[in-house]
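All protein chains of the complex are present and in place, except for one that has been dropped.
Lettered A, B and C in written order, each chain numbered from 1.
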Amino acid sequence: MADTTEKETPKLLINVEFSDGLETLIKDEVLKKREGRSCAQIKLEETYGGSPATIRHLAEYIRDNCIKSKPELFYDKDGVRPGILVLINNDDWELFEEDGIDKHDYKLENNADVVFISTLHGG
Amino acid sequence: MADTTEKETPKLLINVEFSDGLETLIKDEVLKKREGRSCAQIKLEETYGGSPATIRHLAEYIRDNCIKSKPELFYDKDGVRPGILVLINNDDWELFEEDGIDKHDYKLENNADVVFISTLHGG
Amino acid sequence: TMEPADQLSRNEIQRFSRQLVMEEIGVEGQLQLRNSKVLVVGTGGLGSPCAMYLAAMGVGTLGLVDHDTVDHSNLHRQIIHTAGACGSSKVISARMTLRRLNPQCNVRIHDQLLDSSNALQIMRGYDIVIDATDNAATRYLVNDACVMLGLPLVSGSAVRLEGQLTVLNYAGGPCYRCLFPVPPPPDTVATCSDAGVLGVVPGVIGCLQAMETVKVLTGRKSMDSPMLLLFSYKAAQPFRSVRLRSRMASCAVCGDAPSITRLIDYVAFCGSGPNDKTPDLHIL
Partner (left out) sequence: TMEPADQLSRNEIQRFSRQLVMEEIGVEGQLQLRNSKVLVVGTGGLGSPCAMYLAAMGVGTLGLVDHDTVDHSNLHRQIIHTAGACGSSKVISARMTLRRLNPQCNVRIHDQLLDSSNALQIMRGYDIVIDATDNAATRYLVNDACVMLGLPLVSGSAVRLEGQLTVLNYAGGPCYRCLFPVPPPPDTVATCSDAGVLGVVPGVIGCLQAMETVKVLTGRKSMDSPMLLLFSYKAAQPFRSVRLRSRMASCAVCGDAPSITRLIDYVAFCGSGPNDKTPDLHIL
């Protein structure tokens, strides 16, 4: 049971990585290099308006707090912008989309690993 | 507490993989293909003569029960033969050698992952 | 064109002896390579090693599509082209190198910009297609044509210090549009020209494209869950394999009720084309 009397609101800790160019969008103070990868630990509320935190809450948090400029290069009106692949615990987030439920509404657990990757087109 | 009254002796289940040619030494009936890798699940006793099961017990078990022929190509008088690298939970087993304690005496836990890899010399 | 063979020549037995001794290739696999027709779209950083290894390993017919000419700034990564070929047609330069490597390989060149008017005609008759292109519009074009022709697509890409590899439209797996139904905004697409690329990065991915092609041609490609391989020069663990979605029933081209049944205008669809310079934004 969550104890909400005096203490801080419970938080979720999400391990986020930005890859294949997306890291250039993110503020330097947010990024930590971990074994040559660009990572960030992001604290979310456990619930937003009574509902559990989802990928959408994470992406909106990043858009609002972590992007240097041009948040639309990360998140457009419909969600994470086209051309960004999202991995949840190292699997394509589409594997978690259930019938009729958008993948943005995937519920995050504490300590989840989320990777945002830009698709590459060059060669 | 281990209950040794009526039931089977407790067992350790070890996930073993043979790689880079070593799989050709192993009996077909022992090997299972898992995502293109040559694996085996090996059951060890929790203890041997009162001492916990180690890599040496695992290697001797393999030598005695899993090798098609020529066990000396896997295990010589001193242990796992030269030219075989052993990974415990995906790390070089040498990382687990402690002062004065041979790496063969590393204690195995239930569900440990052990990989035996032949060094390659060709090019 | 090459007649299908049902046995290897003495010359081939000698040349491919190191592949013939392995049960995973063997005479049967070598004949499958010999009787295969592979189309490599793009003879740049990815297409260079990919085409060279496919020819060297014994693929019988290799098609090359490219409309470009060799430039000095290509040479650090496009190892199929020599310094002396600067200014010449890429497919002609590439064919010369492939002939030097394996004179028995039948190299067909298509010195054209692949577009909606010619793609199906060029691609028809091949067994598998390698996407070694350098822009989003051509990637959607190649994908849609592969779906329409029922061809597996070995897709690779590389920019800066990163690379990506996946086999598409194969064994119930996704096509490119299943993964990316909506094209990225043009100003988010980095090219090798403006973002740069380390020469060996497309080298690694191009080799792996040749490897995946051999797996498909010899029937050794796993039908299990489709995977995406991610490569990063800077990471302590430079490779990562990721499980991908299956084919999407909702896909506009390979789905259950496709809305795209003939090739469209891909430059309009993506908002930029193969010849566009990327806006000077220096972001990916």
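Before moving on, here are some points about what is shown:
In this section, a residue touches a chain if its C-beta (ideal position, glycine included) is under 8 Å from a C-beta of that chain, and two chains touch if they have at least 3 such contacts.
Only a predicted model underlies this, so the values are computations on that prediction, with no experimental measurement involved.
When the missing chain is restored to the complex, the residue among C:Ile109, C:Cys192, C:Val216 or C:Ala252 that touches it is C:Cys192.
Checked against the full complex, the one of C:Leu151, C:Val189, C:Leu208 or C:Val267 touching the unshown chain is C:Leu208. Summarising the interface, chain B meets the missing chain with residues 19-22, 24-25, 35-37, 70, 72-73, 81-83, 85, 87, 90-92, 94-95, 117-123.
On the side of chain C, touch with the chain left out of the figure occurs at residues 11, 14-22, 24-25, 49, 52-53, 56-58, 72-73, 75-77, 79, 82-84, 100-103, 160-161, 192-201, 203-204, 207-208, 210-211, 214-215, 220, 222, 224-225, 227, 229, 233-234, 236-239, 241.
Here is the rule we use: only the chains that are shown with their structure count from here on.
Here the chain pair with the top count of touching C-beta pairs is A-C.
The centroid of the Cα atoms in chain A and the matching centroid in chain C are 32 Å apart.
Along chain C, no residue makes contact with two or more other chains.
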